[in-house]
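The complex appears here without one of its protein chains, the remainder shown in place.
Per-chain residue numbering starts at 1, and chain names A and B are given in the order in which the chains are listed.
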Amino acid sequence: MTHPDTAHQQADWAEAAVAEHDGGHTDVHAAPGTEHTSREQLVLERIDRARRARPRVREKLITLAHGAGGKATQSLIEAVFLDAFRNPLLEPLEDAATVTAGDARLAFTTDSYVVSPLFFPGGNIGDLAVNGTVNDLAVSGAKPAHLSAGFILEEGFPVEDLRRIVASMAAAATAAGVSIVTGDTKVVQRGKGDGCYINTAGVGLIPDGLNLGVATARPGDVVIVSGPVGDHGITILLERGELDLQADLVSDTAPVHELVHGLLDAVGPDVRAMRDATRGGVATILNEVATAAGVAVVVEENAVPVRTEVRGACELLGIDPLYVACEGRIVTIVDPGAADAAVAALQAHPLGAGATVVGRVAADPPGLVLLKTGFGGTRIIDLLVGDPLPRIC
Amino acid sequence: MCLGIPGEVIEILPDQPDLAMVEVSGVKRAINIGLLTDDPPIPGDWILIHVGFALSKIDEQEAKAAMDFLIGIGQAYDDEIAALLESRIDERQ
Partner (left out) sequence: MRFVDEYRDAEKARALAAKIAALCEPGRHYKFMEVCGGHTHTIYKHGLEDYLPESVSLVHGPGCPVCVLPMGRVDDAIALAEQPDVIMTSFGDMMRVPGGRGSFFDSSAAGTDIRMVYSPLDALKVARQNPDKHVIFMAIGMETTTPSTAMTVLRAAAEGIENFSIFCNHVMIVPAIKAILDSPDLRLDGFIGPGHVSTVIGCRPYEYIPAEYGKPIVTAGFEPLDILQSVYMLLQQLAEGRCEVENQYSRVVPWDGNTVALRAVSEVMELRPYFEWRGLGFISHSALQVREKYAAFDAERHFALPGVRVADPKACQCGEVLKGVLKPWECKVFGTACTPEMPIGTCMVSSEGACAAYYNFGRFSRQRIREVSIESSRA
């Protein structure tokens, strides 16, 4: 069925992308010695190589995807920040950097908080900020010690709200055993900053002998999460009110230093790594493990704890809870021999009541995270693309 | 796009009869039931929700029939496996 054409154009960005990859692969050729490999397998290998190519930021403008914690964030970090600042301390890109001061090893971390709304069930931007930085230090194996707090306030922001936020921060700091020792305040014109943004940085001492890092994960290791996933992200989404959904949910924001301490006390030498599951969710962490260690991570869907309401909201909106932010949950990779003791140690603390094994590390296929679905099939869990839940932490 | 989720009608909103408060796994939302005027749902009914509208009422009898079929297949499967195992045992003697 034809129709008289109106003007006809082409999409330049698409033509450029095709040209960059030599017009697309023509016939898929097997490398010598691998002729028996199926055509599909060859295509998969070619894709793998394309994925491992040097990350680039193609966009001319920053988009919300760059802040979502998924692929775009990763590309931005590697192609812009790591590229410019490159040094051995930055390269591991863990939750905190390990720096030395004389004989001591310190964990040093920073985070910025732009959550909207500022006040939500379970907390506010203030305790979120303190807990978030405490947690990044804790999962690096450090004893969180000192924090900085920088505020960017919008002209017109109620002082009463600021007092509430700061009071929460003080309480959170006390609960976490840290002190806020330095800070900064700036004010921007009305319309140039959404009420209040906070940046926190923190340092803590790493005990001798502790060498954590996702790159140390090895086949056979066990993956454990400390409790139900997705509480924070869905709470924020519902609190925004735009989707008109109501549920009995609160953010899981909490300091996990004691939880971590209990775990390290029980099975310290057998812990490969711990990560704080924030934006991008558990899926993002598992992908980081798979990539850094060159292993596969296999997760059992039925084993991942998700609250009923979080599940309901995710089903309604078509979101996967594995990508939704938490703020008081850790993911830890441990030696298989220590799995039971690790779970027991976590469960011994109130924040870890829901701790459970969710999967294991395998040798193959390297760099991929696989999910064994409740239905019994298998699928991949890739890094998040785009931004389903903007500005949740 | 064709995302449709079953939800339970909790109440018809008193001041807006074409809206019902519907619950999906603990999450509640007001859903427009204006497409079901030929056979309006009542609290306790289950409906299919799509972009804030109820498209259809879930027929619990049909659902039970569908489940019975699936359970029956499962039972037949279990029986067959059992029969298979038994026959193997016989073979060994």
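As a convention for this text, contacts are C-beta pairs under 8 Å (C-beta built on N, C-alpha and C of every residue); 3 or more make two chains touch, one makes a residue touch a chain.
Computed from a prediction, not measured in an experiment: that's the story for all the values here.
Visitor: If I'm reading the header right, one chain is hidden. Which shown chains does it touch across the whole complex?
Guide: Contacts of the unshown chain, counting the full complex: A, B.
Visitor: Among A:E20, A:D83, A:E155 or A:D340, exactly one should touch the missing chain; which is it?
Guide: A:E20
Visitor: In the whole complex, what residues of subunit A lie against the chain that is missing from view?
Guide: Contacting residues on subunit A, toward the hidden partner: 1-3, 5-15, 17-18, 20-21, 23-26, 39-41, 43-44, 46-47, 50, 58-59, 61-65, 71-72, 220, 242-244, 296, 298, 311-312, 315, 317-318, 336, 360, 362, 364-365, 368, 370-380, 382, 385-388.
Visitor: Extract the touching residues of subunit B with respect to the undisplayed chain.
Guide: Touching the missing chain: residues 1-6, 8, 24-25, 32, 34-38, 46, 48, 50-53, 55-56, 58-60, 62-63, 65-67, 69-71, 73-74, 76-78, 80.
Here is the rule we use: only the chains that are shown with their structure count from here on.
Visitor: Give every residue of subunit A touching subunit B within the complex, in rising order.
Guide: 238, 243-248, 307-309, 311-313, 315-316, 318
Visitor: Under the definition above, what is the set of subunit B residues touching subunit A in their complex?
Guide: Per the stated touch rule, the residues are 3, 5, 23-30, 49.
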